[in-house]
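This report refers to the structure that appears directly beneath it.
Yeah, one chain of the complex is gone here, protein chain that is, but the others are all in their spots.
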Amino acid sequence: MNKDPGDEQAMSLEFSLESLNFIRAGEASSELKQRLNKLGFRPELVRRAAIAAYEAEMNVIIHAEKGTMKVEITPARLLVLVEDEGPGISNIEQAMQEGFSTASEAIRELGFGAGMGLPNIKRCADDLEIQSTPGRGTRLKITINNEQR
Amino acid sequence: MKLSEIQQILEAEVLVAAGNMDQEIEMAFSADLISDILVMCREHTLLLTGMAHMQVIKTAEICDLAAVVFVRGKRPGQEVIDLAEKKGIPVLLSRLTMYESSGLLFSAGLPGISKKNRTSQEGLE
Partner (left out) sequence: MGIYYHSVRLDREKCKGCVNCIKKCPTEAIRVRGGKAEINETKCIDCGECIRICPNQAKIVVTDDLEKLQEYEYTIALPAPALFSQFKPETEPAVILEALMRIGFDRTFEVAVGAELITQAIREEILLKREKKPYISSACPAVVRLIQVRFPGLVSHIIRVRAPMEIAARMAKEAAARETSLPLSRIGAFFITPCPAKATAAKQPVGDDNSWIDGVFSMNTLYRELHHKAKSVTVDARLHQATGLGMGWGRAGGENKAIGSGSLLSVDGIHSVVAVLEEVEKSGMGEIDFLETQACVGGCIGGPLVVQNPFVSRVLIRKMAEKYGRKPLSIPEEQTAKMVAGGYMATSKIIQPRPVMQLDEDIGRALSKMVLLEKTLQSLPGLDCGSCGSPSCRALAEDIVIGVAFESDCIFKLRERVGILANEMVELAQKVPPAMGRLQPAAREEGIVRLFLSEVVEILDAGLKGDPVDPLRQVTGAYCSDLLSDVMANAKEGDIWFTIQTHPNVVAVASLLNLSAVVITGGKEPDPETMDKAKQENLPLLVTKTGSFEAAGKIYCFLHERK
């Protein structure tokens, strides 16, 4: 296999996410997107990553106490790890259905909590792993591959 | 340097001899904060401190310190002396300040604790 010296290059970013801080909501995804654009990833990939990260970020802000978003970037793939100390998801299968939401009325009034979050992340990701313990928190591992390099 | 020499240099009063005034002291350090002592300390070391309470002796025991010098004439209570005696830790009392005591001992050839002679896990970076 031809080894591209660029493959060894990696970069990681970390953002802390605060519960119900709608003023700063989306900042982490914005920063991620700007960096991916700067790195020269394809627009389509950047867009998918930004949307997946934004949905995951909003999930933490709406549902959890606090959380972190870690991103590992290599030329071949993006790995977005979002961990929170929230209520957890009791039925992941149900949560993956479009329209299913446990968000409060107040949150819905802000235009969130339409039950599109997880399905939308799955649509954008090449691979999505969800680990969740009710009462403890949720961990999302979003993988986006950079195929057409 | 023997502890008895240190006592002479500092013109210190021996509060607790613990029968161990001839022991060899390899190095010294000066500190007032227990947390700092816990980080810095190692065996055969002399502690110079301006604190004169029970915690200092307990810390000295935990760290296997060789001896303790209370500086600037800070005389400890009887319970501190009793504890030191019980634990076998020599305690001296000097009227000099911490700066003067440190200076005199260092100029007499007693090295300070430094990164080189500190134990490995005690990274203080």
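We just call them A and B in the order they show up, numbering each chain from 1.
The criterion applied here is as follows: contacts are C-beta pairs under 8 Å (C-beta built on N, C-alpha and C of every residue); 3 or more make two chains touch, one makes a residue touch a chain.
Quick caveat: nothing in here was measured; it's all calculated off a predicted structure.
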item: Selected residue (touches chain absent from view) among A:S30, A:T68, A:T102 or A:T143; value: A:S30
item: Positions on chain A contacted by the hidden chain, ascending; value: 4-11, 26, 29-30, 33, 35, 37-41, 43-44, 46-47, 50-51, 54, 73-75, 146, 149
item: Hidden partner chain, residues of chain B it touches; value: 28-33, 36, 40, 48, 50-51, 72, 97-100, 102-107, 110-115, 124-125
